[in-house]
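Comments concern the structure below.
For this depiction, one protein chain was excluded, whereas all remaining protein chains were kept in their positions.
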């Protein structure tokens, strides 16, 4: 089964390119079955026998698409389809409304045709993945519009949105407005929303990977590796020893069945400079113990975990007692890759105390395994979590946007393209609903 | 790739414009070694093949034939434009882009705006349309003019409203040179205030530059280079103030000052011309920096201005560049943004600078910079990988800051002093179409602008509570 990726805007196209690169090199080194399974998901073979990404690239300016096209072709291992991209000359100017109300509708037919062509190339479509940032205008605005089109054309397919959340400061001033509008709309359209925060990934780069001058390409690589470890083939509980075939469907079914809870965060372990890997040994109990504590203390990386946070016993569990430090999960998906994976003991993730009271841990926890090591680590674990982890950043984002909205700052820029104050209010309302749902998770 | 058209009006506008074209050509020559007409060049230049009769430019990708600036030159005297046509830049313009008269505007806004504005309206629109037709995707008009004289302020602002009428979709970024207090043009306060109203109503962004600041910067640089401290020499081929190495020969009196303004434009458009890991498109400037439509005055500051960086960039120097951008000495108007209120701020960085450098410096500088309560994180950043010629990196900061208020108040003060005595008023009222109400309306517009900044300033010291959030009934 295959996944068709739609890369949108500068960020979407950069991260997307990295993702295909990570997947291709990972599949390249592994044994045949794994490699075939991975390739079927993300690539097809051209008549000349080259691996071609099942991807559509969309941007309102050509620079980044050209860069990605060239880089992929230069890699010699894979490339993008010769005609599966669409670019324009002028960007959306960081304005969600410009992307959503102007550029999106204007280019609807071309974009739909590109996606349709990729979909028809698949023997069986596992789903669609739209990758974009929420800060700018093209990724967020056009991305939202395109997701809406995809939902219309493929009402029965799984649609996953991968979103890159901007740095708290410094990328785009109206990023909180753009984010609020994007998230509120996507919440109605998407099956699940997988989020990477630039700030978190930046910290991973500096503190775990010891990168001195962190560039966007470093940040994108980390995101791509985490995504790759989620999307590469794995064995599921009922796949009976064969690599599961529907990565998106199973991901969504495991984590995002409830319409009010669709935000997924990713954390993985270990993450270290490749020079240190040779000198490190990993054990499953050690990795999983750390990962579990990262989960419940809401630490996005191994460093600085608060070991004081403990789940409370059933009798103590009330909303006030769990307190802000404990991160309650709705559902978790644990993916283990590497040596001796069958011996790994994952019982600690099935503790009902980690989860909301209304879902049994059997329903809330899913485990995937693969004996093939990923990304040079002998053993590695990735956790995709539908939990309160994104509550605080979301709340911050909405709070800042609301403050700005209260002064009506920048609103005229949106009204110019047809987004009214009412539309803003609607988006705020639906995100406050999401915040309220997640804060009641216990 | 998008294109922009530069419209330079009046003596000052044309002088600054020419410095811009000179430096832009030099910059492209430095980057573009193959002699191909690439996307970067196409943003401000057409490539004209003289063998083709239709006069249309060649597409991107071919060899450079004959570069023509995407510009419209307007002046109501012949002096400056003729000088250009006899100088080394004559090749990049042709007669269809020029519009001149012989008699000048007599430092009278009304003559420029009304008399010439009406007489040349058709011709101006025609030239603008021609320039626009040569663009594949026209994104922005850059208007360069001065505020004090008659042609720049009067006709310049007339051109601005024509641009809005004819090309409502295209962004209008205006670079306005404000006169010094001891300007030799007596009526310059009138001209400036009358022009201000037009700028407030018709521009998307205005970059105010004060003559006095330019004078001070140039003096300081000269002083430092003559001071000849060992190790603190200024490389004379720096693009910031020097015109050497360009097409023009001997330096003219205002060249150093005009170079600074030209560099401002060069840096602002760099992200639109070259690649970078964080592109900043021209239409993102207004989107990010203009929270309220009238408050679109963006204070520019440019670094490095005084010191020059080595090829190897030690972190301290890079950080110094960021600090400098917020110091009083590097602002292109006489103002102190650190002690006023920031509504928003953009950092446009060129050269080998990474996102981590940006982050570190923003974190470092943030505590010392007061931002308006609802935009505590009002930073917009752009990274362009091509540095200016002769530098390893550079930074242009554009600040929407209430520090423009004193400049405007001073201007109003000077205006009122003249207006109270009705001095020189008859020169204006004699012009057909000009009425006294224009004066009162212009000063009212300026006052309300000052008032708007004042209101925001007033929030600075108060602790503003967060707006109460929407509640979800459970």
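As written, the chain order gives the labels A and B, with residue 1 at the start of each chain.
One rule holds for everything that comes next: a contact is a pair of C-beta atoms (placed from the backbone, for glycine too) under 8 Å apart; a residue touches a chain by one contact, two chains touch by 3 or more.
Quick note on the criterion: contacts and distances are computed from a predicted model.
Colleague: According to UniProt, what is the chain that's been left out of this complex called? Choose from "Tubulin epsilon and delta complex protein 1", "serine C-palmitoyltransferase", "Vacuolar protein sorting-associated protein 20" or "Trafficking protein particle complex subunit".
Modeller: Hidden chain, UniProt protein name: "Tubulin epsilon and delta complex protein 1".
Colleague: Going by the stated contact criterion, tell me the shown chains that border the hidden chain.
Modeller: Within the full complex, the chain not displayed touches A.
Colleague: Going by the contact rule already stated, which one of A:126, A:389 or A:434 would touch the omitted chain in the full complex?
Modeller: The single option touching the absent chain is A:126.
Colleague: Which of A:69, A:163, A:252 or A:296 touches the chain that is not shown?
Modeller: A:252
Colleague: Touching the absent chain in the whole complex: find that residue among A:32, A:47 or A:156.
Modeller: With A:32, A:47 or A:156 as choices, the missing chain is touched by A:156.
Colleague: Residue by residue, what part of subunit A touches the chain that was omitted?
Modeller: 1, 123-126, 156-158, 191, 246, 249, 252-253, 256-260, 357-359, 363
Everything below uses one rule, namely that only the chains that are shown with their structure count from here on.
Colleague: Rounded to the nearest whole Å, what is the centre-to-centre distance of subunit A and subunit B, using the mean of the C-alpha atoms as each centre?
Modeller: Here the centre of subunit B sits 41 Å away from the centre of subunit A.
Colleague: Can you check the complex and tell me which residues of subunit B touch subunit A?
Modeller: My answer: residues 1-2, 136-137, 139, 275, 277-279, 281, 283-284, 286-293, 344, 354-359, 362-363, 366, 373-381, 466-467, 469-472, 474.
Colleague: Considering only the defined contacts, which subunit A positions touch subunit B in the complex?
Modeller: 10, 61-64, 67, 89-91, 93-95, 137, 167-174, 202, 206, 211-217, 219, 398-400, 402-407, 409-410, 412-413, 428-429, 432-433, 435-436, 440
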